[in-house]
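Encoded as structure tokens, here's the structure I'll be asking about.
One chain of protein is taken out of this complex; the other chains stay put.
A and B label the chains in the order they appear, each numbered from 1.
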Amino acid sequence: MRFRQRIRTANWTAYAMVLPAVLIIAVIAVWPLIRTFWISMYDLRLNDPARNELNVSYGINAEKYANSMPLLLSLLNKEAEAASGKSHTELRELADRLARADAGLREDAALQTRLDRINALLDDFKPVPADMQNIHIDKTGAERMRSELSGIGQSLQTLKEQGALSRADEAIGLAKAVQQSFTVPNFVGFGHYARLLSEPRLWEALDHTALFTAIAVALEMLAGLLIALLMNRAFRGRGLVRAAVLIPWATPTAVSAMIWHFLYDGQNGIVAKLFAEIGLIPDMGALLSTRAWALFAVVLADVWKTAPFVALLLLAGLQTISASLYEAAQMDGASRWKQFVHVTVPMLKPTFFVALLFRTLDAFRVFDLIYVLTGGGPANSTESISIYAYKTMFAELDFGAGSALSVIVFACVLLISIVYVKLLGGEVLSRRIG
Amino acid sequence: MNKRAGPAFYAVVAVFVLIVLFPFFWVFLASVKAPAYLYGDYAFDVIVPKYTIDQYVSVFTNHPFGRYLLNSFAVGLLTMGVSLVVASFASYAIARLHFWGKSFFLGVLLAVSMFPQIATLSPLFLFMQSAGLRNTYAGLVIPYTTYALPLAIWYLTTFFRKIPYELEEAAKMDGASVLVVFGKVLLPLVAPGLFTTAIIVFVDAWHEFLIALTINTKEAMMTVPVGIAMFQGEFTFPWGEISAATVTVTFPIIVLVLLFQSRIISGLTSGAVKE
Partner (left out) sequence: MSKKWWSAGSAVTLAGGLLAGCGGTGDDVNPAADTASNGQASASEQTQAGGGQPASKVKIVFGQGADQTDGTKKLVEAFEAKHPEIDVDVREFPNDSTQMHDQLVTILGGKSPELDVVNLDVVWPAEFAQAGFLLPLDRYIQNDGLDLSQYLEGGVNAGNYNGQQWALPRYNNSGLLYYRTDLVKEVPKTWDELLKQAEELKGKGGTQYGYVSQGKQYEGLTVGFTELVGAYGGTILDENGRSAVNSPEALKGLKKLIEIYTSPAVPSNINTFTEKETLNAFIEGRAVFARHWPALYAQANDPSKSKVVGKVGIAPLPAGDARSAAALGGWLGAISKYSEHPKEAWEFLKFLVSEEGEKIIAVNSTQTPTYLKLFDDAEVQQASPLFASRDFVNGLKSAVPRAITPDYAKISGLIQVEVSKAIAGQQTPEQALANLEKQIDQNAAK
């Protein structure tokens, strides 16, 4: 009896203890990932008022409407008064049509009061709160308004060509602005994926990322292994060497990228100078300005930063190999090389693969280094897939396509993990948890 | 493999250390050269006619570098605090208690640690924007904590598992509840583990770039990596000032590494090596 109760309390305590972690992970990591996928099915653009929300239905941006419709109305009335003859009647008619459409919309009392309040705010230099801006309207109403306005826009274009308008561009622009204040549903399904996959830029970015990952990780593992083997013995100053090795790891990538930027500088960079003098590169300027050498420059900076770190991991692995194994091998008369192949390699393998997996995943999502060092240039030749996604989202504010790219990054990372686990066995991963 | 180290060995080690540290040496040099000697004929010389500390002064007076440092420290410490609390509870439960769904949770943790951050960035950005958390510390601490948790939980679980059951059993015999056992007996014992985890979480938060770049755009709220990346003059890269800034932000890290290197190494390697 007591015992059972004990277990049950422990159980509830256990849940209570993991709950905060579960909540945080669910809300800030898992949910956003699902949401990213969701957003990637919409044409979401923060720089286009008609498409800056996930709309499954029609709506109107009241602020934009309040800022453009009255201007257009008064402009048309003015133009109509100024014009004569046929264009006068045409303009009069257009102005009436517009006024009717406006009045039709304002029949909705809620909309009318909302517009009044927004106008008052605007006259008073006050910002319009976000929740007041968007109002849902039904599909037929929205479609009617949009077609009405595009009709008015076309008539204005014709009138402009006839030379009947004194402020033609203004009127046409305003008509466009009013039209744009209506929002349309922007669900596109897998549209972004279809378009992105058919464009070369994505494949090029994947190419660069894969190439970078393969070369950088291979060099890092190799260099790391050599350093680890070198350091796996007692020698004076070993602590100092270990500390020195940690410093590149402890420097933020963005900062180390800035350091390398300085060393690579085409006019005053010491590394550029050195490479040019030993004839490795054709001239000092080549490092950051030519396709192949820019990639080389990025890889070198990455190897410098992470090879020492890999070495530390492998060194720790080496040190767990018991000395008695080597002694036994020596007794059997095995050469140093044989000892390495038959003792070191199999014993170090698990550690090596864990490091390999995590380095691969890290390298594949490379962002900071490239962002600071080359910005993806020259001619997009070092643009990684993360950089491409970032630029799409935050420079072009195209969150839909950017999210689709992020999902593609995620899919690649998932694929890499699956391949590794299939090849190396699930043990690689579970060991990580100790 | 315990062969005695000869002079050739020391030479190789020396070259290796030189290569690793050279960039720092060069940047330090650039930070104290008078600006005129950074370019042109003297660009590649170690000895130049004039050295100066003006560039360090400028980093703090003409640029808000003090502010960036403060922000990075604040965000790092807060992330560290929150993650440690949450992670130590969770890892105790994982190491010691039985509950349904444990292995599923561990699987999720593992997966989260492999998430490319860019894959959660757009909803995170939109969320922080609508919650009014852009340009606040919370805007960074929340995602940083989330990404620190898997790591912190793993490390701490390892530490909890190393503690012999007998200690706990003894306390339970005396009738102490799970919470008391956790707080009074186990937590003090894993303090070294907590400390190691804290350093690693702090360093990770100190490094983070992508989220800081997008969430905290206001100059007064930027962290060090973003501040450095945004460092620009009108028509020149002010290499002297950039170098001074780099040295300034690298310095605390070097101190940290020198002080705690064995703890950091044990923390970094605990996941990869079975002990």
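Assume contacts are C-beta pairs under 8 Å (C-beta built on N, C-alpha and C of every residue); 3 or more make two chains touch, one makes a residue touch a chain.
As the structure is a prediction and not an experimental result, all values here were calculated from the model.
*Asks:* Considering the full assembly, with which of the depicted chains is the omitted chain in contact?
*Replies:* Contacts of the omitted chain with visible chains: A, B.
*Asks:* Tell me which of B:31, B:71, B:120 or B:250 is the one touching the absent chain.
*Replies:* B:71
*Asks:* Which chain B residues touch the hidden chain?
*Replies:* 39-40, 67, 70-71, 73-75, 77-78, 80-85, 125, 129, 134-138, 141, 187-188, 191-192, 194-195, 198, 214, 217-221, 230, 232-237
*Asks:* When the complex is taken as a whole, what residues of chain A touch the one chain not shown?
*Replies:* 46-49, 52, 64, 67-68, 71, 75, 122-123, 125, 127, 130, 167, 169-174, 176-177, 180, 266-267, 282-286, 288-291, 375, 377-380, 391, 394-397
Operating definition for what follows: only the chains that are shown with their structure count from here on.
*Asks:* When the centre of a chain is set as the mean of its C-alpha atoms, what distance in Å lies between chain A and chain B?
*Replies:* Chain centres of chain A and chain B, defined by C-alpha means, are spaced 22 Å apart.
*Asks:* Spell out the part of chain A that touches chain B in their complex, as residue ranges.
*Replies:* 7, 9-11, 13-15, 17-18, 20-22, 24-25, 28-33, 35-36, 39, 130, 227, 230-237, 239, 241-248, 250-263, 265, 267-268, 270, 273, 304, 308-309, 312-313, 316-317, 320, 323, 326, 350-351, 354-355, 361, 364-365, 367-368, 371-372, 386, 389-390, 393-394, 399, 402-403, 406-407, 409-410, 413, 417, 429, 431-434
*Asks:* Please output the residues of chain B touching chain A within their complex, sorted ascending.
*Replies:* Against chain A, the touching part of chain B is residues 1-3, 5, 9-10, 12-13, 16-17, 19-21, 23-24, 26-27, 30, 38-40, 43-44, 85-87, 89-90, 92-94, 97-99, 105-106, 108-110, 112, 114-127, 130, 142-143, 145-147, 149-150, 153-154, 157-158, 161, 177-179, 182, 203, 206-207, 209-210, 213-214, 224-226, 228-229, 231, 237, 239, 242-243, 246, 249-250, 253-254, 256-258, 261, 264-265, 268-275.
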